[in-house]
Structures are given as structure tokens and as C-alpha cells.
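Every protein chain of the complex appears in place save one, which is left out.
And then subunit A:
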Amino acid sequence: MQSAAIAAQLNQYVTQLQQEGVLDDQFQQLIQLQDESNPDFVAEVVQLYVEDSSAKIDKIAAMLTTVAEPDFNELDQLVHQFKGSSASLGAQTIAFLCVKLRERCQSCCRSGCVLLLSQIQQAFEVLKERLAVFIQLEAQLKSMAAMQT
């Protein structure tokens, strides 16, 4: 009964994140891909995404702040990659902000890029917190299920 309650709480939480626009349907697709052969799939993808995205954000920041004349082509490619991985996870807000950042890169607008990077950094912090709660709930559910078997 308790695991059913946690499962319901988990589903409700994901729905809430979708309603907030933090995640989209793609995250549900990842949850559906998780199976007995890979029971930690979602947690692994989340961890991989958080690590990879942190590195990308740091690199974008360095390209915009430490270099006199940013290479906007290289920046655009990096942001495109970040957009792609965000979309694959279902990180809707971040993927959207990456689209906007790409537009600034393509128009070589440094100040616009800096502003959008700041928005991405804020959105990323929010996403990390939300995903941490999801992982915690999922771990509780698995622990309950293990105790019952």
C-alpha cells in the first residue's frame, strides 16, 4: 500500500513538473523505457545529463567572458548540442532557452548571449533540484518494492 502511495506521488510529481513547463512528455518516454534489464536507466540518464550540462554551461560561460572575441560559430555548435541533450531528457525550458541562445549566437550578439546564459543557469539550478526530488522518490519506491519481495 505504501509503495502504491509513493508511485502515485511520483506520477503526480512528474505531471506537476510538466504543467510547470520544467519537463515535457519526453521525460515520460524515458520512464517508459526503463525496465527490469536496466532499472536505473532514468537515474543514470539524469546524472549523465546533469554532469554533461554543467560542463557545457561552464564552457559557454568561459567562451563568453574570458575571450575578447567569442567564436560564435563554435558557441552555436555547443549550444545546439546542449539543446539536443536537453530535448532528449525532456528539459523543455532549457531546450527553449537554448533555441533563443542560438539565435543570439547567430546574430553575434554577445550581450544577448550573456543574458540568456544567465537565464539558462537559473533554469538549470531549478531543474537539478526538481530532478533530485524525482530521483529520491524513485529510490524510495524501489526500496519499498524490494522490501515487499
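Rule of thumb we're sticking to: a residue touches a chain if its C-beta (ideal position, glycine included) is under 8 Å from a C-beta of that chain, and two chains touch if they have at least 3 such contacts; residues count from 1.
Keep in mind that, in the parts below, contacts and distances are computed from a predicted model.
Entry comment: the absent subunit's protein name, as recorded by UniProt, is "Response regulatory domain-containing protein", drawn from "Guanine nucleotide-binding protein G(I)/G(S)/G(T) subunit beta-3b", "Aminomethyltransferase, mitochondrial", "Response regulatory domain-containing protein" or "AP complex subunit sigma". Which of A:A7, A:I57, A:A87 or A:L115 touches the hidden chain is settled by the complete complex: it is A:A87.
In the complete complex, the residue from A:S37, A:T66, A:S111 or A:Q148 that touches the missing chain is A:S37. The omitted chain makes contact with subunit A at the following residues, 26, 29-30, 32-35, 37-38, 41, 44-45, 48-49, 52, 77, 80-81, 83-85, 87-90.
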